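Every protein chain of the complex appears in place save one, which is left out.
Going in written order, the chains are labelled A and B, and every chain counts its residues from 1.
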Amino acid sequence: MQKSGTKSKSSAGQFFAELTRKPIFIPIVALLLLAIFNLVMDPGFYAIALNHNSEGYPVLSGSLITILDNGSELAILAIGMTLVTAASGGQDISVGAAVAIAGSVILRVLCGTETQPESLQAPVIVAFLLACVVAMLFGAFNGALVAFFRIQPMVATLILYTAGRNIAAWINQNRLPIVSEPSFGYFGGTIPGIPIPTPFFIAVICVAIIALVLKFTTLGLYVQSVGINENSARLNGLNPKLIKILTFVILGLCVAVVGLIKVSRISTINYSVVAKDIEMDAILAVALGGNSLAGGKFNMAGSIMGAYTIQFLTTTLYKYNVPSEALPAYKAVVVIVLVVLSAPVVKARLGALGKKLSSKKNTAKEVG
Amino acid sequence: MKEKSVLEMRGIYKSFPGVRALQNVDFTLEEGEIHALMGENGAGKSTLIKVLTGVYEKDEGQIFLKGLNKPAVIHSPQDAQNLGISTVYQEITLCPNLTVAENMYIGRTKGFGTNWRKMNAGAAKILKDLDIPADATQQLSSYSIAIQQMVAIARAVDMDCKVLILDEPTSSLDDSEVEKLFKMMRDLKAKGVGIIFVTHFLEQVYAVCDKITVLRDGQLVGQYEIENLPRIQLVAKMLGKELNDEEEIKDDSLVYQGADADKNVFEAEGLQSNAGIKPFNFHIKKGEVNGFAGLLGSGRSECVRAIFGADKVIAGKVKMKGKDVKISKPIDAMKLGIAYLSESRKDDGLVGDLSVRDNIILAQQVLRGFFRPYSKSEAYKIADEYIKLLEIKTASADTPIKSLSGGNQQKCIIARWLLTHPDYLILDEPTRGIDIGTKVEIQKLVLKLASEGMSVTFISSETDEMLRTCSRLVVMRDRKVVGEISGSELTQSNIMGTIAGGDKK
Partner (left out) sequence: MFSEKDPTIEKGGTKMKRKKILALLVSAVLAVGVIGCGGGEKESTGGNESGGDEGGLIKVGIINNDPNESGYRTANDADMKEMFTEENGYDASFAYSLKNDEQISAAQQFIQDGVDYLLISAADTAGWDTVLQDAQNAGTQVILFDRTIDADESLYVASIVSDMKAEGETAVNWLKEQNLGEYNIIHIQGVMGSAAQVGRTGALDEMAKAEGWNIVKQQAADWNAETAQQITQSVIDAGTSFNVIYAENDDMARGAVAALDAANISHGVDGDVVIMGFDTNKWALEEVLAGRWNYDGQCNPYQASYIHDIIEKLENSEEITEKTIVMEEKGFDAATITQEDVDTYGI
C-alpha cells in the first residue's frame, strides 16, 4: 500500500518534470491558472444554460460558450500563423488588415453596389470563395516578398498592414454595406435548431482539416525542415521558397474564413476596427502554444490551445470590467511570464524542482 | 628583437576546451615584406591571427612589436588597432551605404563635430597615393568588391598600421582584380608595411609573397624564403607528408575491381557553376570509387555541388547512364538516382531540431512526394533498420539529431542517402570531424557499396583515405581540374606533385 503510494508520487514528480519539457506545458498551465482564478472568484462563471434566441431557437449560453464562440477566429488564424512562423521564422502582422479585405470582398459580392440590398446579389458561397481567392493572393504576395526578396516577414507584411484597411475600404468604395438577409448571420451566430455557436463548428472543421493535412501529407516535415535549416532542406530536394509561400497562402485561407465569421457576426463591416490587433493575439497564441517565434519545430495543438487561452483571458478581463484598451497591458504581462517560463534556464530549474519534489516525497514517505 | 622585424610572436599557446589550437608557435614579420601564412583547415592560422588581433587571448607566449621595448599587451581588437595592427577580412566589414570617405574615417573622429571637407580631402589624398580608382564622396556600394576591399586596406593603412593582415582577401575577386590588389600590396610593401597574407591559392602565394610560414595541427612547421620552398615541398609540409614517405599501403583487396567497369553511370562535359570553378569534364563508371583531390578551397566541393545541382549550373552537358539529362536543382539529381552528402554537415546536412527518424527519411520522403507521407510505423521501421545497419548510437529514433555525436550524425545523413538507393553517391568530406573508428567504418562502407555496384565519389582532406578507397583521383588546383591520376600512378607523391603543379623541383 505504502509502496504503491510512493511509486505513484514519484512518477507524478517525474511526470511533472517530463511535462515541463513539453511545449504544451505552457498553455496548459496558463489555462489552469485562469480556470482556477475564475472558479475561486465566481463559480457561476462555469454555468451553462439552454435559452432561446430572439427567433425562438435554442441556444446555449454562458461564459464558457462565449469563450468557445469568440475564440474561434483566433484559433483559425493561429493555424496559419503557426505554419508561417515555423517556415519563415517570422510572423505575418497583416492578418487583421487582410481580414478586413476578405470581409469587404464578401460584402461587395453579396451587396453589389447597393448599401442595403433587399436580397443577396450572389450566393454566400460565391462571396466566400472569392474572398478565399483574394486573401490567398494577398498571402502569396506576402510570401513572395519573404521567400524571393528575403525580407523579414514582419517587415514584408508591414506593407499590407499599412495599406490593407484602405484597400478594404476601396473595395466597397468606402460604403458600409449591410446585409439584411438573416441566413447570412448564421456563420457568426447560430444555425436555427443548433444551440452551439457556428464559429465554434467552423473552428473545429478547420482544426480537423489541418490535422488531416498534417497526417496525410508531408506538410509538417517540409515546413519544419525549411524552418530549421533551409540549406539542408534545399539539398534534400525541397523548394524552400515554394514552401514558405505555401504557408502564407494557407494563412490567407484562414484569413478568409475569419473574414466570413467577422462580417457575419454583425452583418456589416467597419474597415478601421474589424479584427483590430488580432495579429498580435494570433502571434501570442503561437508563442503561448510553446512554439519558438524564431521558427523550426511547431506544435499545432499548442497554438490552438493558446488561442482559446487568450480568449479565456479576454473574457475573464471583460467580466471584471477591465476596459478593452487596458487588455494589451494584461496580455503584455502574459507575454512576460511566457518568455520567462520558456527560457531554457527556467525550464531546467522547473525540471529540477519536479525531480526534487518527487525525491523529497519519497524520503518523507520512507521516514514516515 | 631583430633590427628589421616589425612583429615577433614567441611561444604562443592557445587551447580551447578539448583542442590545442596553438602549441609553441613562433612567427616573425619583417618590415616591407609580404608573408604568407599557410596551412590546411585546423592548422591554427586563424587562431594565430585572432590572437594577434586581440579576438582571442593567448594562454602563453609573448608578442613584440617594433618600437616597443616590452611585450605588447593585446586584450581587444581595439588594442591591436592602437598598436598598428590592422586586419582586412574576406567579407567586407565596411558600411556599404556610407561614402568612401566616411568609411575610411568612421569610428576615428574625436568628438561630435565632423569637418566633411577636410575628411573628404584627406580621403581623396590617400586614395590617390594608393592609386585606388575611387571617388571619396561616392557611396561605397557603387564600387566593385575589389575596390571596396582596397578601400578597406586604405582605411587600415591610413590608421598608421605597421602590420597589415589580409585574411583571404582574394576569394571573391576575379583575376584582374586580384592583379590590382597585388599591385597595391607591393606598393605598401615598398612603403615598409609588413603584410601577413592568408590564402588558399598557391599561385597567388608564389606571385606576391617573400616568405612562407607553414602551420600544421597547431604547430609551427617552419618559416621559409619563397625561393627555397618549391610548391611540391610546400604542399608536402602542409599535408605533413615527406616525399619519400613509403607508407602508401594500398590494400588492393578493398578497392573495387568491378567487371562492368566500362559503363559510365554519370558523365559531365564542360560543367560549370556560379561558384567560381572553371568548366570541367568528369565521369564515373559503374561500381567505381573516385575522388576529387586538392587543397582546401581548390574547388573540390564546388565540382560535386555542380554535379548535384546544389549551386546554379551555368554551362555544360551532363549524361546519366548515357542519356542526356538536365540537373538544375537538387531534386532533379535525386530523381536521377544521385545522392549528395554535403561538406558542411551542420550547415547543409542536418535538420538539427528534428528527430533521427525524420532526418533519415527526409530525402526519400521528398522523393515519394507531398501526398505520400510515411506513416509513423513505417518511418520507425526504416529508421530502426538503418540505426541497426550503420550502428548509429542514439537513445531512440525520436532523439533530436543535434544531440548525437558528430560521427553518429554523419551516419544518420549517410543513412538518409542510402535510403534513396542511389546509383551514384557523392560523399563530400564524410569523415571530417568524426572519430577514427567511424572513419574506418565509413571507408569500409564505401567499398562495400561499390562492390555492390554503386558508383561513389569520395572527397577527403586526408589523402590517405582517398588512396585507400579511390581507384582514380581528379586533381584540382585553384578551382581548375589540373590532372587525373589512376592505377599504379596513384601515389602520395604523385598527388602532391599534381596538386602543387608549376615548378616540380
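In this text, a contact is a pair of C-beta atoms (placed from the backbone, for glycine too) under 8 Å apart; a residue touches a chain by one contact, two chains touch by 3 or more.
Note that the structure is predicted; figures quoted are calculated from it, not measured.
Novice: Name every shown chain in contact with the chain that has been left out of the document.
Specialist: A
Novice: Please identify which residue in A:Phe141, A:Tyr161 or A:Phe248 touches the non-displayed chain.
Specialist: Touching the chain that is not displayed is residue A:Tyr161.
Novice: Could I get the residues of chain A that touch the absent chain, sorted low to high?
Specialist: 44, 51-56, 59, 61-63, 66, 70, 97, 115-116, 159, 161-166, 169-170, 174, 176, 178, 189-190, 262, 265-266, 268, 270-274, 276-277, 314-315, 318-319, 321-325
What we mean here is this: only the chains that are shown with their structure count from here on.
Novice: Using the touch rule from the top, collect the residues of chain A that touch chain B in their complex.
Specialist: 215-219, 221-222, 224-225, 228-229, 231-239, 296-297
Novice: Where on chain B is chain A touching in the complex?
Specialist: Where chain B meets chain A, its residues are 308, 310, 329-331, 334, 340, 342, 347-354, 358, 362-363, 365-367, 369-373, 416.
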